[in-house]
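Note that one protein chain of the assembly has been removed; the remaining protein chains are unaltered in position.
And then subunit A:
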Amino acid sequence: MTDTVLSVRSLQVEFASRRGTLRAIDGVSFDIAKGEVLGVVGESGAGKSVTGLAVIGLIDPPGRIAGGEIHLAGTRIDNLPPEEMRRVRGKRIGMIFQDPLTSLNPLYKIGDQIVETIRTHLNLSELAARRRAIDLLAEVGIPAPEKRIDGYPHEFSGGMRQRVVIALAICAEPELIIADEPTTALDVSVQAQIISLIKRLGRDHGTAVMLVTHDMGVIAEASDRVAVMYAGRVAEIGPVQAVVKNPLHPYAKGLMGAIPTLAGEDKRLVQIPGSMPRLSAIPRGCSFNPRCAFAFDRCRVERPEPLAQGAQSVACHLYDNAPAESAA
């Protein structure tokens, strides 16, 4: 693909702890194309947010990127010096965090915060930056932006604050937006608005979006492709329709089965037995094997590598027929 914006290859993130090094991300690879929305789902602790933070270079010690490469529009960014990486943040990658109530500095007018960010990255005068800030607020759907620009964060509702956060994330026209659970803290009715806003911005500006969430509804609604993460690895990745309708990985199947639907209400929800392993106790072989109904001997010994299955890619031995045939 020539218009790949973000390319992550075999990313590893480690956290040094008292009980040894914990590997939070272990060999994650994916691409996001221009204008594409990649949804990243998984349980809490699966490594979704850490992946996002690794891309934008905000993994704080004791954590560190231990291996792999991250490329942004062809340039490698995971090994940039701190000052150059700072210039990438906000300018080429915008980030939206989970809680809009705490993402904005309560002591500064929102306009000041936007102007500050614009002037950090673009060579604009105070006045031009302010005009741009008003345009941005209008674009993210804040009514009467020329008046609201002088408001303080506490004068905005949660949904409106998330719009301000989005305006801040896109104020320097980034090539990539990382949205880390952007709707989790919001009312359901507001969630849909924010999702369609992010989708529209991605489409209008050709921005690639990495949408991290544990809400399958948000993924189905917003993303083009979806990556299912489990215990620091990508279990399955593919076009959203295919993964939702026809999940291949047993974990993805379990995840889709656990979504309540308004239609088939008589259907029992399927639970995935057990819980995700702690980072200090990831099982040998496939990390999902203790909870997997289809696990066989090989799953307990050998780690499955991603296999292409049509448009999807799945890391599961069930789909690896070659060694079985050769053994026969």
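Note that in this section a residue touches a chain if its C-beta (ideal position, glycine included) is under 8 Å from a C-beta of that chain, and two chains touch if they have at least 3 such contacts; residues count from 1.
Note that in this section contacts and distances are computed from a predicted model.
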Listed names "Thiol:disulfide interchange protein CycY", "ABC transporter permease", "Sigma-70 family RNA polymerase sigma factor" or "Alkaline shock response membrane anchor protein AmaP", with the criterion being the UniProt name of the chain not displayed: "ABC transporter permease"
Candidate in contact with the missing chain, chosen from A:D135, A:E155 or A:D204: A:E155
Of A:R87, A:K147 or A:K245, the one touching the omitted chain in the full complex: A:R87
Among A:V50, A:V165, A:M276 or A:L318, the residue in touch with the chain that has been omitted: A:V165
Residues of subunit A (touch criterion as defined above) contacting the omitted chain: 56, 58, 86-91, 94-95, 97, 99, 102-109, 116-117, 120-121, 152, 154-155, 165, 168-169, 172
